[in-house]
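Missing here: one protein chain of the complex. Every other protein chain is in place.
Per-chain numbering from 1; labels A and B assigned in written order.
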Amino acid sequence: MQSVPANFPFLASALLIGIAFYIILFKRNLIKLIMGIAMLASGVNLFIVALGYRAGGNAPIYTNVPPGPMVLSVPQALTLTSIVINVAVLALMLTMVIHIYRHTGDVDSEKSRKLKG
Amino acid sequence: MPILSYGYAVWAPIVWIVALVVIGIMVFIWRSRGQKGYKKETAQADVFLSGAKVPPAEERHVKADNIYWGFFESLKGLYSWMMKPHTGIVNDYLLWFVVVAAIAILIFLLAGL
Partner (left out) sequence: MDFLTTNAPILIVAIPLVAAFIIPLLGQKGDGVRNGFTLTIFGLTSFLVAVLAVNVHDVGIRIYAFGAAAADLAVPQGFIVPVRIIFEVDAMSMFMGIIVTTVTLAALIYSLHFLKGQTGQARFYSLMMLLYVGMMGLAFTGDMFNLFVFLEIASISGAALAAYRTNLADAVEGGFKYIVISAISALLVLFAIGILYSEYNVLSIAAIAHFIQYTHLDMIALGLLGAAFAMKLAGVPLHMWAPDTYTVAPAGSTPMILAASYMSMYALYRVTFTIYGGFIDTGAIGWAVIIVGLLSMFVGVMMAVHQTDIKRMMAYHAISQGGYMLLGLGVGLAVIANPAALEAYGRDAMNGGIFHIINHVFYKALLFMAAEAIFFRIGTRDTNKMGGLARNMKWTTGFYIIGALAIAGIPPFNGFASKLLIYESVLKFNPILAIVAMFVSLVTLASFAKVFYSAFTGPPMPAHKEVKEVPKSMIVGMSILAVLIIFFGLFPGLIVDTIVAPATNALISHASYINAVMGAVP
């Protein structure tokens, strides 16, 4: 484990968020937009879990715990809540894209819009 | 209670309402004296367009688009500039968000609070 720098999870999270924003901003297909939002959620969740890590720590369980520090358990709880909320949001978005496709026959964000100005 | 005081002045709506009621009564009395020689159901109540033929209702009603024509015509430059960002594409909405978030972070990092 010595070869992995300590900031590696944060770099990975920044990379995920960066790629997610590239997808969200520049891809016109609505399904790809939803994939970008899912990747953004993954990046933010990784950031939050990585905040709780303590070097050499054990899992935050009190039964038969070996000596040493424990990693923080609150970020793990926050991440679980966030994952569940994002599942609901993604399901809702996918349902709406199905309805948009049935009405307009297109999943392009520029060709399937009816409201502008 | 019915008085709002701010700074050095007050706003009392009751004075306004009393004034409106008094003026309303005066107007009503004057108008109800009426115009002698006006009969309601005769040809005096028809639409008159200087003798021209009166078109049917949906052709002579000024539509909402056309009411403020002079205002829109003179501000054409402003409107063409303002309509351009309002495209309706979701990706453009989020592009504005990323730009504004970056500017906000820069301002707070440089200027303090």
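The rule we apply is simple: a residue touches a chain if its C-beta (ideal position, glycine included) is under 8 Å from a C-beta of that chain, and two chains touch if they have at least 3 such contacts.
Source: prediction; values computed, not measured.
K.L.:
Per the definition of touch given earlier, which of A:M35, A:V71 or A:I100 contacts the omitted chain?
P.N.:
A:I100
K.L.:
In the complete complex, the non-displayed chain touches which residues of chain A?
P.N.:
Chain A touches the chain not shown through residues 17, 24, 30, 33, 37, 40-41, 44, 47-48, 51, 74-75, 78, 81-82, 85-86, 88-89, 92-93, 96-97, 99-100, 103-104, 112-115, 117.
K.L.:
Provide the residue numbers of chain B that touch the chain removed from this figure.
P.N.:
So the residues of chain B touching the missing chain come out as 1-7, 9, 11, 13-14, 16-17, 20, 56-58, 60-65, 67-68, 71-72, 75, 78-79, 82, 85-86, 88, 90, 92-94, 96-97, 100-101, 104-109, 111-113.
To be clear about the criterion, only the chains that are shown with their structure count from here on.
K.L.:
If you average the CA atoms of chain A and of chain B, how many Å lie between those two points?
P.N.:
That pair's centroid distance is 45 Å.
K.L.:
For a test of understanding, state which residues of chain A touch chain B in their complex under the given definition.
P.N.:
Residues 21, 24-28, 30, 33, 109-110, 113, 115-117.
K.L.:
Could you list, by residue number, the parts of chain B that touch chain A in their complex?
P.N.:
Going by the criterion above, the answer is residues 83, 86-91, 94-95, 98.
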